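A short worksheet on the structure shown next.
Every protein chain but one is kept in place in this view of the complex.
Chain lettering (A and B) follows the sequence in which the chains are written, and residue indices restart at 1 in each chain.
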Amino acid sequence: MMDMTEMTEQIRVKARELLSKDEVACVIGYETGPRGIVRPFFAYEPDEADRLVWNDRCAHNLTTYLHDWKHPRGQSQMPPSVGIVVKACDARALNLLIQERQLTREWIYVIAVVCQGMRDGDGEEAPLQARCGRCAERTPVVHDVLVGEPTVTPARVDWSDVQALEVMTARERLAFWARQFDRCLRCYACRQACPGCYCYECLAEQVDPLWVGIGIDFSEKFFFHVMRAYHLAGRCVDCNECERVCPVNIPLSLLNRRIVREITELFDYTSGLSPDEPSPLTTFRPNEELTL
Amino acid sequence: MVTTTRESLWGWLDNLIARYPVIAPRRVEGVPLFRRIAAADEVAWDVLRTVVSPKAWLFPDSEVILEIEKRAGDVTLSEPPSAGEQILFAIRPCDARALRSLDAMLVDHSPPDVYFARRRRQVALVGLACRQPLVDCFCTSTGGAPDDPGDMDVMLYEIDKGYLVQAVTERGTSLLSGLTAAETGHAPPAPGSRGESRRMAFQTQVSVPEPAAWPAHFDDAYWARLADRCLGCRICTYVCPTCRCFDVRDYVTGAGPGIVQIQRLRAWDACLAETYRRAAGGHDPRPLKAQRLRNRFYCKFLYVPEDFGAIGCVGCGRCIAACPVNIDLSEVLAEVAQMVARRQQEQMEVFALPQTEGKVSERM
Partner (left out) sequence: MDTDFEPRIVGFLCNWCSYAGADMTGTSRIPYPPNIRIIRVPCSGRVNPLLVLKAFLEGADGVLVAGCHPGDCHYADGNFYAQRRYALMHRFLDYVGIEAGRLRVDWVSAAEGARFAEVVGELTHVVRTLGPWSGNRMGQDVTLPS
């Protein structure tokens, strides 16, 4: 297993190469800020490649930034080529966006990294993030260059977080979600961080038709979160960024993962494994019977 | 100025709770927030800083400001009743100072924001001095102090075995009647002069560039680079104690034969949001994320001081802690300070003249 310093070096070398040869306008990766916090970094010049890092704090799903890069810039007729560092979960988001015609594969240089999991907090013994603890994939499904040795992890299915809610009654669940949404501010960080949320005008902000008003009350917040989870049905890659960025710690992954499991069980489908397979909610099998 | 024991203070607080709504820091599912408390033991004393500032209790995240009923041609307007008096308990000096800035922005001009002004008049502030800063606090850099009682009605200082209690205003004095004191007669300390705050080492110290320095750097490439990683969410705006932008909409809440009922609702808005400045017809003066992000800093450090004579940032550090992509206000300020210093240096070099005689114009 390659160590993280070596992987950082590989990423830097590749980024420098891409930028020197003008193959990409920018490489989107991670850097460590002055406070020691890892954050997204956009390298434009070959020398800036040395700021890129790889470690177990590179939690952000950088594919969401590709929405800022999918239109032509300046005088150009074409969108720019960009390089991007992706983990396994991020790579599936990439496939999702290619499948949905948001991105063209040829214009993205994928620096895929074999991920051993992200940690929360300080120090080497800091705990793995919950989503990483149950992750069954380490090797990204798409790459132009693969950093790290590909590993095969035994399939591990852990829905215990969702099951903990399912043993409650519906009334108890309503009370649970009411309690969680009570502190929601409608800051939309969950939506902004999600690579699957890219509508020019979100349903939650539309005036005509008016789905929800601007109020920050239970009814609006409940609608927003259920709506967003539903709009991601068959699309969500379970990267859990929505939950990570929430400033008031709402366990949003519990919403999306319930649907992810349902999609797996009903349609035997996992989002983002291939850039060609259409999402189950945009297709059907003739004469199929589903229990409603 | 008196000292009091923990028991006495809690007893006094319980009495207050019986008479007024009291809002204090609590942990809600582990998240420190200002919430209404039902008993003194619900206060989370160890919370230095809530995730969201207490401004939400004076300027709610959404509120009905007007109710309109049209009935067979007659129109009736009514305002929802005022919430009445309330007490913000264990509010920190930075957040209280921010309320002064909100006063300048919302109240001290014509027409005032009557909804905020009414709540502001009816709130009493019982402050709690900070004994140590968080890693990302920088109130002293903006001219504040962690133990400044100046914006409070009552100020509490934690000491061994109890509290030092200071009545700052008349309202504070009347609130404190009923508090059992242990000793009396301490002279009120000047802000920042107490030994503890002198010993406090702020990890984050920035020199805030003065307003006049900002316009020259408006077009700097730095703002676009910074905005690259901005998600365009509203976290920084919504947690901030001095941000006050809002949106107002009318919604039909009921309709029947000859009757329409409408609510005018206002809710928090954020200049960072993509839709913030979109106008009918599609025009948008800040269509790019970089322009919106730049505006946030210019608003705080140039427009608010210039337009209202108030500070736009009290150094609470909430935005630094909450931003998911580590856009760090203190880092931005340091960067701008560097831009300012570089420009000054360049200007010195342009205008530095050798020591010779003759008119300047002849040499140029």
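We take it that a residue touches a chain if its C-beta (ideal position, glycine included) is under 8 Å from a C-beta of that chain, and two chains touch if they have at least 3 such contacts.
What you are looking at is a predicted structure, and each value in this text was computed from that prediction instead of being measured.
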Full-complex contact with the absent chain, from A:144, A:217 or A:277: A:217
Candidates A:18, A:38, A:229 or A:246 - the one touching the absent chain: A:229
Footprint left on chain A by the chain that the document does not show: 165-166, 170-171, 173-178, 203, 211, 217-219, 222-223, 226-227, 229-230, 233, 255, 258-259, 262-263, 266-267, 280-281, 284, 286-292
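Criterion: only the chains that are shown with their structure count from here on.
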Geometric centre distance via CA averages, chain B-chain A, whole Å: 32
Chain B-touching residues of chain A, taken from the complex the two chains share: 33-35, 37-42, 60, 64-65, 68, 179-180, 182-183, 185-189, 191-193, 201, 205, 210, 213-217, 244-245, 247-249
Complex contact set, residues of chain B against chain A: 28-31, 33, 51-52, 61-62, 135-136, 225, 228-229, 231-235, 238-239, 247, 249, 251, 265, 267-270, 273, 275, 289, 322, 324-326, 328, 331
